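A single protein chain has been omitted; all remaining protein chains appear in their positions.
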Amino acid sequence: MLKDEEGSPVENFPDRYIRDRTDGTLYMRTKVPVGILGATGSVGQRLVQLLAKHPWFDLTSVCASDKSQGKRYKDAVNWTLSTPIPDDTGKLVVQTCEPNIPCKIVFSALASSVAGTIEKAFAEAGYVVISMAKNHRMEEEIPLVIPEVNADSLELVKTQKFSKGGMIVTKPNCAVIGLALAVKPLALEFGIEELSVVTMQSISGAGYPGVPSLSIVDNIIPYIEDEEEKLETETQKVLGSVKNGVVEKYPVKISAQCMRVPVTEGHLEAVSIKFSAGRKVTLEEIKRAWNEFSPPVQELKLPSSPVRPLIYFEQVDFPQPKLHRELEKGMAVSLGRLETSSLFDCKFVLLSHNTIRGAAGGAILIAELLVKKGYVFW
Amino acid sequence: MLKDEEGSPVENFPDRYIRDRTDGTLYMRTKVPVGILGATGSVGQRLVQLLAKHPWFDLTSVCASDKSQGKRYKDAVNWTLSTPIPDDTGKLVVQTCEPNIPCKIVFSALASSVAGTIEKAFAEAGYVVISMAKNHRMEEEIPLVIPEVNADSLELVKTQKFSKGGMIVTKPNCAVIGLALAVKPLALEFGIEELSVVTMQSISGAGYPGVPSLSIVDNIIPYIEDEEEKLETETQKVLGSVKNGVVEKYPVKISAQCMRVPVTEGHLEAVSIKFSAGRKVTLEEIKRAWNEFSPPVQELKLPSSPVRPLIYFEQVDFPQPKLHRELEKGMAVSLGRLETSSLFDCKFVLLSHNTIRGAAGGAILIAELLVKKGYVFW
Amino acid sequence: MLKDEEGSPVENFPDRYIRDRTDGTLYMRTKVPVGILGATGSVGQRLVQLLAKHPWFDLTSVCASDKSQGKRYKDAVNWTLSTPIPDDTGKLVVQTCEPNIPCKIVFSALASSVAGTIEKAFAEAGYVVISMAKNHRMEEEIPLVIPEVNADSLELVKTQKFSKGGMIVTKPNCAVIGLALAVKPLALEFGIEELSVVTMQSISGAGYPGVPSLSIVDNIIPYIEDEEEKLETETQKVLGSVKNGVVEKYPVKISAQCMRVPVTEGHLEAVSIKFSAGRKVTLEEIKRAWNEFSPPVQELKLPSSPVRPLIYFEQVDFPQPKLHRELEKGMAVSLGRLETSSLFDCKFVLLSHNTIRGAAGGAILIAELLVKKGYVFW
Partner (left out) sequence: MLKDEEGSPVENFPDRYIRDRTDGTLYMRTKVPVGILGATGSVGQRLVQLLAKHPWFDLTSVCASDKSQGKRYKDAVNWTLSTPIPDDTGKLVVQTCEPNIPCKIVFSALASSVAGTIEKAFAEAGYVVISMAKNHRMEEEIPLVIPEVNADSLELVKTQKFSKGGMIVTKPNCAVIGLALAVKPLALEFGIEELSVVTMQSISGAGYPGVPSLSIVDNIIPYIEDEEEKLETETQKVLGSVKNGVVEKYPVKISAQCMRVPVTEGHLEAVSIKFSAGRKVTLEEIKRAWNEFSPPVQELKLPSSPVRPLIYFEQVDFPQPKLHRELEKGMAVSLGRLETSSLFDCKFVLLSHNTIRGAAGGAILIAELLVKKGYVFW
């Protein structure tokens, strides 16, 4: 049995030691140095906020576009969150997005116009890249991960060709995350054949400056570029299963319509589902599937894991963005209004926090999972 | 041939004379005196606004609850519209809702808790009641009318048992009106088998004081009482056809989810449709059906008729409440984002002004139709 | 007496003929061709909207930045108003902002970063430039005009050195216009010594894209660049009088604080005033001064003149942006809440429509005044 320097069995110190899956080498755990690419943007700010005092990660590097380079973070950022900039991070000097920063994991909140190339460069240089951009999501060897939904798809990184332990892992689109979490237990228990969804997405989902106020105050915009396609394709991938190192897409037919609404945070989605169970599924069975949903990742008790990933409300007018987006520190998906439908087997409404669960928090949870599973060494 | 007092053929003076359909009596047309029940509420205010300078109607009576009785209208109302209270109406003394007011047509914007009884009392007393309340909509002998959709259903009034020419005619729920107008030409041309709709309804739809600001600023409420059922049942009735004095419901299966959103005016609806055509219907065919929609009522050139009841936009992010709710003086339904769907034959978005087309304007259009068709004498 | 071609005295045809003030030449009036610089922006759109079917002006040219050049206006603009783009204007091809467009008057809605140079170039080339930009406002020979307040300051143009009848006339900052209109009759009757103002300015005042929605939904920003200084200096100039071809500033001390609030249109201002009358001025006297305000320009009955430039409301919670910004087609200033103050002689609240009265409408009114007064020939 492997033992640590003091002769104790390693298995007893899961939080201090970690064994390399490949060769069994034992590493002593300290906080992992992490960096942010695109640190001044809307999602970058959320990452900064959520990484403050993180038990496992130490934010050492904030990178942004050239115009911010050399400024202190607090001077470079147009901070829009209601908690102050963490003092330590505020003092960091912003660097450009080049793979020479002193950290192991980088969270990429880059715009898709530049994310593709930069993320690859970092992975080539040996960084573990957790990407929030759309660029690599649908590539065959890139995991598209929601830890509660498809943690096992992380193994795809073994098929990646980067050297020095570099890899790219992606999180899905923010509207996909809430949807996939909500339907995963239903897919497991009853099978899903058809899924119709109308999303009502908040303005923070468009980043900063994002949606002009003149365009959205007292208004709805029934269009978000590429969003409907992402909802259809990414959901199929993230619900899929890995077979022989390849993701087999989940064979659900999806139809999506995406709206931008004047809400600051939280995506609400109106969903209808037809099951493939070949039998009548009762509303009680559905609620039970949600309430009992306890994917393997829950047992790891990762720092950012919500105690309850899914919360069903019986109140007739719940969930609501203003009331429920912050539940479980923004990492829960709230559910409500489950009813039968004359066209589908059921209909319901879900809510998830788009910049926490749907972006920064979702990415950090992936990073925690990678560390816990032994994919990251430093 | 019937002639008027001056010996001229009546048909030449359609705007000055009108013949009773029953006994052929000729009446000289002057402005019809009309009243409003529930005149101080949100829809009541819209009626006041739209009836100002109406070419056919003369607003002579404003009725409201007891607490307003005896006050001048301008002192009794908490006016929330952006045009001033018309001077003439502002001076009217508010009366209680009893059937002794000097007018022929009454528009009922009463709350459903009282509308049922009061409307019947007015009809019994010989008034033509145009009701915006839900109470009588689904009764067999009550027409549920959108003039462009089912003008012929007005004939149901012949089956009503009120004396002295009294009758009740209803307009559908505000969210139904936009939906039924949008799908009527599609039902006519291709037949509709299934319809899935998610509505995003404005706060004015809840009346005044209606939705508390603390409940809806930066929020969405995924519930409007009874609304989903109304969308399913009323749409079937209004798309139905009258056979032997009875409405045969249109056999479409409908699934609805209704949301309240922080928009002041205008209901947006995300719709998916499966046709019963038994063949592939192209998007071009659908647009053509919308663009060429010209129901018989258009030929009557009623004062409140929109020139274009349906307006399709090719711009990818149209229609929007703020930009399009006022089109055609609030009487048009705006359409956009027509696309194919993996689950249905097509999906699209519609917008209609809920307190004009969906309430006050829609009711006035019914009244105009009743007058033009010879149902009202005075 | 001068006569027209048909021998009729010219004075009888004020709307068809116009005499050059310099040499007495008689011109037959037709519609004046006008152009817009910065036609795709927020104020440019208002100009397009207000110039549609203008009785005196014919919009022939729309100019914008290079990236819009060559496109039809309807394809180049991101239209944000609730009335449709006028068909005629929608078809116009957008040109660059060079002084070779076929019109006489140009309305400049250019950003201040480029307005200075371009406006001068147009004036040099003989165009009458009505500028909404801040660049030239405080220059000595440039009139800063609100027609009801200081129409006589137009004579400053005689001191301008442009050839071929070219000139530059400016309108003040949008928040200044409401303020100056409200206090002008008080300055005339009682004299004003001190003025304290806190403005609550709408998002449309910042143009498009302007204020990001994430910055202003559920928020207030207590800062608008340079705005407080403009309120202090421009108000003094516009209330001043022209003596010997020079504006003598009105000697009022002003203190301003400017806020951006989540309102789409309409600037609300909370004002306190100390008079120099040397006696107690009653609230009734102040109301009378407002109600009886009838500056000389009212007699000209210009097409865009409001019948009532100032409207005082006795209702305790008026004026409100949503209810009153559209009064008199957006050209009135609404007043209310006049009360005594323990520090000043009185305090009150005013409201004006910032993109109509405060920008596009205010500029068009200046142009109408210039034409009526004989400053423009074509």
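Should a chain be cited, it is by its letter among A, B and C, assigned in written order, with residues numbered from 1 in that chain.
Note that a contact is a pair of C-beta atoms (placed from the backbone, for glycine too) under 8 Å apart; a residue touches a chain by one contact, two chains touch by 3 or more.
It should be emphasised that the depicted structure is a prediction, and the values quoted were computed from it without experimental measurement.
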item	value
Chains in view that touch the one left out, judged over the entire complex	A, B, C
Touch criterion as defined above, residue of C:Gly210, C:Pro306, C:Pro319 or C:Gly361 at the omitted chain	C:Pro319
Sole contact to the chain not displayed, among C:Val77, C:Leu92 or C:Val263	C:Val263
Which residue of C:Thr80, C:Ser108, C:Asn173 or C:Ser196 touches the chain not shown here	C:Ser196
In chain B, positions touching the absent partner	42, 80, 203-204, 208-218, 262, 264
Touching residues on chain A - with respect to the absent chain	79-84, 217-218, 264, 322-327
Interface with the undisplayed chain - residues on chain C	194-196, 198, 200, 218-223, 232, 253-255, 257, 259, 261-264, 268, 270, 272, 316-323, 336-337, 341-344, 347, 349
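What we mean here is this: only the chains that are shown with their structure count from here on.
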item	value
Interface numbering overlap (same over half, different under half) for chain B and chain C	same
Chain A and chain B, separation of their C-alpha mean positions in angstrom	46
Residues of chain A whose C-beta touches two or more other chains	218, 262, 264
